[in-house]
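Below is one structure, written out as structure tokens; comments come after it.
Only a single protein chain was left out; the remaining protein chains are all shown in position.
Chains here go by letter, A, B and C, matching the order in which they are written, and residues are numbered from 1 within each.
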Amino acid sequence: MNEQTDVKKLTFKDFETDQEVRWCPGCGDYAILKSVQMTLANIGATPENTVFVSGIGCSSRFPYYVETYGFHTIHGRAPAVATGVKLANPDLDVWLVTGDGDGLSIGGNHMLHVLRRNVDMQIMLFNNEIYGLTKGQYSPTSKPGSKTPSTPMGSVDLPLSPCSFALGAGARFVARGIDTALKALPITLERAKDHKGASFVEIFQNCIVFNDGTFDQFTQKKTAANSQIHAVHGERMIFGKEKDKGLVFNLEKFALEIVTIGENGVKEDDILVHDETNKMMAHMLVELTAPDFPVVCGVIYCNPEESYNDAVHNQMNAAKSAKKADFNALIRQGRTWIVD
Amino acid sequence: MNEQTDVKKLTFKDFETDQEVRWCPGCGDYAILKSVQMTLANIGATPENTVFVSGIGCSSRFPYYVETYGFHTIHGRAPAVATGVKLANPDLDVWLVTGDGDGLSIGGNHMLHVLRRNVDMQIMLFNNEIYGLTKGQYSPTSKPGSKTPSTPMGSVDLPLSPCSFALGAGARFVARGIDTALKALPITLERAKDHKGASFVEIFQNCIVFNDGTFDQFTQKKTAANSQIHAVHGERMIFGKEKDKGLVFNLEKFALEIVTIGENGVKEDDILVHDETNKMMAHMLVELTAPDFPVVCGVIYCNPEESYNDAVHNQMNAAKSAKKADFNALIRQGRTWIVD
Amino acid sequence: MNEQTPAGNFDEMDSVCIRFAGDSGDGMQLTGTQFSVVTALEGSDLSTFPDFPAEIRAPVGTTFGVSAFQINFGSVEVSTAGDEPDVLVAMNPAALKVSLAGLKEGGIIILDEGAFNKRNLDKAGYDSNPLEDNTLDGYQVQKLDITKMTLESVKEFGLGKKDALRSKNMWTLGLVLWMFGRDRKPITDWLEQKFKKIPDVAKANIAAVNAGHAYGETVEVSGELRRYSIGKHEVEEAGEYRTVNGNQALAWGLVAGSQLGDISLMLGSYPITPASTLLHTLSGLKEFGVMTFQAEDEIAAICGAIGASFAGNLGVTSSSGPGIALKTEAIGLAISTELPLIVVDVQRAGPSTGLPTKTEQSDLFQAVWGRNGDSSIVVLATSNPQDCFDVGIEAVRIATKYMTPVMVLSDGYIGNASEPWKLPDINKLEKFPVKHHTDTEDFHPFKRDPETLARPWVKPGTPGLLHRIGGIEKDYDSGHISYDPKNHQLMTDTRAEKIANIANDMPEQSVSLGTEGGKLAVVGWGSTRGAIHQAVKRARAENIDVSHIHIGNIWPLPRNLERLLKSYDKVIVAEMNKGQMNKLLRAEYLLDAYSLTKVTGQPFKITEILDCIREQAGDAS
Partner (left out) sequence: MNEQTPAGNFDEMDSVCIRFAGDSGDGMQLTGTQFSVVTALEGSDLSTFPDFPAEIRAPVGTTFGVSAFQINFGSVEVSTAGDEPDVLVAMNPAALKVSLAGLKEGGIIILDEGAFNKRNLDKAGYDSNPLEDNTLDGYQVQKLDITKMTLESVKEFGLGKKDALRSKNMWTLGLVLWMFGRDRKPITDWLEQKFKKIPDVAKANIAAVNAGHAYGETVEVSGELRRYSIGKHEVEEAGEYRTVNGNQALAWGLVAGSQLGDISLMLGSYPITPASTLLHTLSGLKEFGVMTFQAEDEIAAICGAIGASFAGNLGVTSSSGPGIALKTEAIGLAISTELPLIVVDVQRAGPSTGLPTKTEQSDLFQAVWGRNGDSSIVVLATSNPQDCFDVGIEAVRIATKYMTPVMVLSDGYIGNASEPWKLPDINKLEKFPVKHHTDTEDFHPFKRDPETLARPWVKPGTPGLLHRIGGIEKDYDSGHISYDPKNHQLMTDTRAEKIANIANDMPEQSVSLGTEGGKLAVVGWGSTRGAIHQAVKRARAENIDVSHIHIGNIWPLPRNLERLLKSYDKVIVAEMNKGQMNKLLRAEYLLDAYSLTKVTGQPFKITEILDCIREQAGDAS
């Protein structure tokens, strides 16, 4: 790894490449790219120590547009490739870019295991609830009834909730963001980067061509305040234009519910305080869906454990200090004989 | 499907095949086989309308030993094959047998999606926390630090909780059983069978050769009462030899905790009532682990939704009643011209 | 023919090739498709070649965002989309830049002058404006401000500028229809239908078509722009025709097969270019009992199909090279359990992700040899859209009769290209009803039919035939697991023999054009068929003794093929890969052929093959 004299701080422009960006005009991917480039600048990333790994899909073209090392792999396999990269060279800062098809359909198993193993990397899942690159077939996150070229009568599968899946897989960091949220997203990504272990960030991304407006219910500026909560550790789960709505746990129903501060004797103090280390709370928060509930963004769960790569390298180091690497001795262990 | 004159009720013996059972003496698989055969007899299964599908592993030899139709497929792919079987012929009663390696390692993605889609079948995951057939390597459910042929210094991955994974995948029926529990297991399996949709049953199975005693902490007769809860819908979560322990939700900690009835003013009425339709409760229950908590067995979650196969066939039927299947007309749709 | 048939001053031509090229957003695929339809309706033979980028919508104006549609049509038999366009329609500088090299010397260029502004020229990487330097010397160039004229023509409908500009392609289509004296009515009908719910858009588009046409009629271009008349193609057979592309025809062929075989079809698939439209087409045919399962990945897709076959339906799975690679292990399961299965590979340029929207024939090795263990399957190749239909039926017949996987090799070119197709009457096609085994007497799941060597196909649900199968080696008689050495030899031999024997149930290899025996033969397979056909035809017209042999059944190879190939002094094997069929023929027949290959992601040109024939004929003589 190489020392870098910090003569000049890099700006997000320094993370742009010479490649022309090839997404459809108006695609949410542009904004995410910008957020990521800003994040890299904010955290003072060293380009040569940063690697972007992706699968296949519109979103997976991402690495070509970030001035770092990059690997555009094959469909669904990015988590496995990224695991290899991180294990081989743990000093690299690894970012993974994937889509709802790439990461949860064909790549579901690798996503499951990279989360379970807790390999240190930032995983950005661009969820547009559609297969963009192959022209609009429904994906495992598409809403039931989606009419697409492969489901002319509407899809009948129950969709997957990416964050719910991630928690079930044992992820130790789960967060959410919105493509166009150019202020909030870099903050969330910075938290993801700070977390040592696999950080899972679902990003709602609008595919303007094949699934335009699928998240409008909670991403539109005019309704956002009433339909989103930005979770902050230690703060109360309050939302609404008037900051008068909040979440409480109803023991009777054994579920979260929305209350209005000032109504029925509800006080601000009654509102649930977000504890990002509490997995049960995380489970409840990720399952809240529009329009009945606000959609929870920001860092929903963060509860670090030793990363897989650290554990592997600790073992390697332990072995190295316990035994000498003497190849001639190795093959002479056990019973040998001399012919003369 | 064929009518069957119910002249004589079949017994579990009628579900034995002429094949010699080839597991190691003392393997937990024997007891599970017995439980399944008993269940088939109890529910009055018709052998020819029943299909067992499995992957590869010790456990996946199962179909050879059940006198029904059977398909011993390839490693990890049984959920996908079983989906094809059920879609093609929804009248068949499909049972899937898999292991912790087969179903959660190589087959994790198919398991994820069969649960998400909610294809009607009973999935029995024989969890012995080890790869039996390939001679004892650690699996995704093995305890951290497991010393196996491929982890001579102990495994460093964080293990997966099968039921937690299943809930994250969107499973609508999640249950647990123990290999040797010849009374409890058939009841759970019967519930699984009654549930229309994908029923996920994790069965703790002892591999006497490569992982003997891994579940002893809670499966041993003498400690079972204090270390297991058998969940029953509508009943209080009480356990212990003296039936004096119970689970309550501590709002402060936002977590379940164990209390003793009669101590600190705790009354029986304070104990949580199991609601198998409540997903949040299910999340909490499946994450309780020994020795700090009792392990929850029985039906933990059951909240039916339309099955994928029903939805698919409903669409097929709708299409059939809406349009006539006239092939000549089909290819003549759109613009054609006559050459004469 | 209707009243609008050209009466004016037309140059008669046998065939013409036009290339429509523009930005991905310019609607060139639509323009091309609509022109094809009209052309087909008026009785020309035709062949099309859609050529588009991998990006959904690459940035406007860039060369890699250019989308093109080529159509070759004529009063004579056309069989390829044409080597070199006679006419190029270029909607922007990038389109011109990308397509110019392929244009025929002296060809016609129609371009939208309004799009040749600084910004677009920069994006296309032009240092100077090609309209102003000598780039276009030697071509007949028509610079028209299509942008402006389109805006003008739709003004009255009050659309926004962006929407109004969407009609540029229709204006252009109108002009081209005029050039070739084609009827506008099918287009205007179609526009009315398509935009039924937004009549203003329908009207605007129709106005644009008419304006483009009117523009041709006016004096402004007369004298400069010539008009061409292409007569009707005297097809041999009378009947009803339509245009069809390969994936559509293959989907229909599979459905026809399921109807003739009286067996329900279940497709397990995962989207991938250029195979996805097969899934799309089949997903709309539920009333035919066709079930489609969009799986989580290619492995689940094939495993779902295998499960369906086990349950008594016919499992089908479709993908392209990288996806087929993923199915390799599962194909082995179908081989071992001897279940019927159809695997469609619509090939694209490889290796790895390669060039997803470009065509290639480089999965032949994978199809024939690419599996662990000794594991033969049947491999059939389609050669053009109408052949896709026939091959679809044949695949169903063989898979079900012989209880075997059948791989169907198509490619991106066939899959997307359209051609006229004489519509068959399904009632006149031969039926081959599949019978599931129900006889309980002396039943063993691996007891074979002595003639076909197929094992019985039992539908679970049938009483008295309970059995268990799997991928472990099975006893020849009982089907139980067997580790016996002799049995493994016997089963391995039998599996191979079963497939080899199918050659006896397939037609002998015929000569497509030319004679059995002679100086030279060109052997091809798959989508090179049209180009080879034309090349051989022209060579024969030059009195070269050359014949065309088109192999459709790749494995097993036709039983007379060796004899036939050895009846020529010399053989050329032409294919779009590094010589895979050539290697197969060498391995099978020790045939020392000349290997003509092309791996550019583009179909062969007729002249490329013709040049090779001339050269080799020289050598051969």
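Keep in mind that, in the parts below, a residue touches a chain if its C-beta (ideal position, glycine included) is under 8 Å from a C-beta of that chain, and two chains touch if they have at least 3 such contacts.
From a predicted model like this one, the values you see are computed outputs, not experimental measurements.
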Which displayed chains the hidden chain touches across the whole complex: A, B, C
Full-complex contact with the absent chain, from A:V21, A:I43 or A:L87: A:L87
Candidates A:N42, A:T223 or A:Q315 - the one touching the absent chain: A:Q315
Residue, one of B:M38, B:V66, B:V81 or B:I106, that touches the chain absent here: B:I106
Touching residues on chain B - with respect to the absent chain: 20-25, 56, 58, 74-76, 105-106, 108, 131-135, 137-138, 140, 149-153, 209
Those residues of chain C which, in the complete complex, touch the missing chain: 53-54, 64, 320-326, 328-329, 332-333, 335-337, 347, 349-356, 358, 360, 362-363, 365-366, 369-375, 470-473, 483, 485-486, 488-489, 492-493, 495-496, 577-578, 580, 583-584, 586-588, 590, 592, 598-602
Where the unshown chain meets chain A, residue by residue: 1-2, 4, 17, 19, 47-49, 51-53, 56, 63-64, 67-74, 77, 79-89, 91-92, 109-110, 112-113, 312, 315-316, 319-320, 322-325, 327-328, 330-332, 334-340
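Everything that follows uses one rule, which is that only the chains that are shown with their structure count from here on.
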Distance between the centres, which are taken as Cα means, of chain C and chain A, whole angstrom: 40
Averaged-CA centre spacing for the pair chain C and chain B, given as whole angstrom: 45
Mean-CA-position distance for chain B and chain A (Å): 29
Numbers and ranges of chain A residues touching at least 2 other chains: 105-106, 108, 140, 153
Residues within chain C bordering two or more other chains: 286, 296-297
